[in-house]
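Left out: one protein chain. Kept in place: all the others.
When the chains are written out, they are named A and B in that same order, and each has its own residue count from 1.
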């Protein structure tokens, strides 16, 4: 087996400083947005008593779902023994933790009483999937953190395989928990379905890998480290597989609902008459987020640029998908009196209008910036990124160039 | 390096030592001042001063979750007795500056979370819009 050399990202270089400063500015702006929303109260956001979860939750759910997906590369390498993926295991674990931290940050800062966060730990309702997620999320940091340690420290070699399997199972359960937040809602026609859990797992595979590919492409370019085109294509094809799986579960979700007479109304809304939601579904989620990336990555000899474009589209399509699920599902009115037309002072029977405000979007982007900041700092402090992801001589030459010393390991 | 740290620590401790008697002396002289309530409290003032938050926290769960009414330490009763009346006959919120709750909490530098939700004036006085 080829020996893999890992090198930390050199910190305090001008480029590094610039990236850090830019991310810090975005996070600071997001912090300002939080202070504004929490001080004024939620009435300054687009969220209402009808659409209770808004744009911050779209970003938070995307990041949390992508977090567990980002761990896949490590799992494929160590649980399923695929060698080409093993050098990327460390980065995979680090990105998983970073993305989860970013997502949770957004989620927590949108609470009505974020100052009472400690209550979520001291008071625990065992019947609540939300409460279980508190354990699953915090446990994820512990499990993946340990996994990362087992990957980095050769003295932990014995723990490597068990840690890898635990982390893999944990991320599956975690995403099941996230999907079940919606799956367990008996009253909402757009949710309440067991398919939500596997759907979210398929989504996580696709979104997590897309973000991972983007980070790898960006990092190797910025650090001028070689990257094998074969590896990029391989990842691209894997992304295509995940996108197809996501599309499959989306189809199952909607076809099943269309078959139930009482859900035809909500499906008609989402798929045909929902205006923005319909456009986002067909144009954003299905066309740009799935079909176009599939074509891009499965074309023979897909270029680096194509794989990058496919990944960007999967990310944007993913945000559209969560927007349609989350906001579209809430915008459709609850059915209190099946078959009847209703009206009231409380928006009964009306499709709720929701327009995200700048503060909400800034908070969400802050989550992305936080995740990236953690990933870059982590990769700068620890040996996370392989010195080279190239093939053959190119790789060795690069290590010599980077270290200024031949790889003379005994 | 360690030497420097030791010196810094010694300086800090010394500063604290010098500062503490001053603080105590100030407390003895000035203390918070607030309007006195009529009648007597449900418990002796020293106990209330030290434990009122424990009493209230405990009883709030009994009242809300178990539905037990009329127990000894009621925040509503605190407000009933301790809200003073302004010159125009209107009750003054207990968390207004200088009033019973606020004056002491400001002195102790402890924020009160109660009154983001709980009424700050007695029941009988209808809050006019």
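Points worth noting:
To be clear about the criterion, a contact is a pair of C-beta atoms (placed from the backbone, for glycine too) under 8 Å apart; a residue touches a chain by one contact, two chains touch by 3 or more.
Note that in this section contacts and distances are computed from a predicted model.
One chain of the complex is hidden; its UniProt record names it "4Fe-4S dicluster domain-containing protein", one of "Lipoprotein", "NADH-quinone oxidoreductase subunit J", "Phosphoenolpyruvate-protein phosphotransferase" or "4Fe-4S dicluster domain-containing protein".
Contacts of the undisplayed chain with visible chains (whole complex): A, B.
In the complete complex, the residue from A:260, A:342, A:358 or A:381 that touches the missing chain is A:342.
Considering the full assembly, A:117 is the residue among A:17, A:35 or A:117 that touches the omitted chain. Contact with the omitted chain, checked across A:181, A:196 or A:315, is made by A:181.
When the whole complex is considered, the residue among A:22, A:334, A:358 or A:381 that touches the unshown chain is A:334. Contacts to the hidden chain, counted on chain A, fall at residues 38, 40-43, 48-50, 52-53, 111-114, 116-117, 119-120, 123-125, 127-131, 133-134, 181, 184-188, 330, 334-348. Although one chain is not shown, part of chain B still touches it, namely residues 60-62, 64-71, 76, 79, 116-119, 122-123, 127, 129.
Here, only the chains that are shown with their structure count from here on.
Chain B has its Cα centroid 46 Å from the Cα centroid of chain A.
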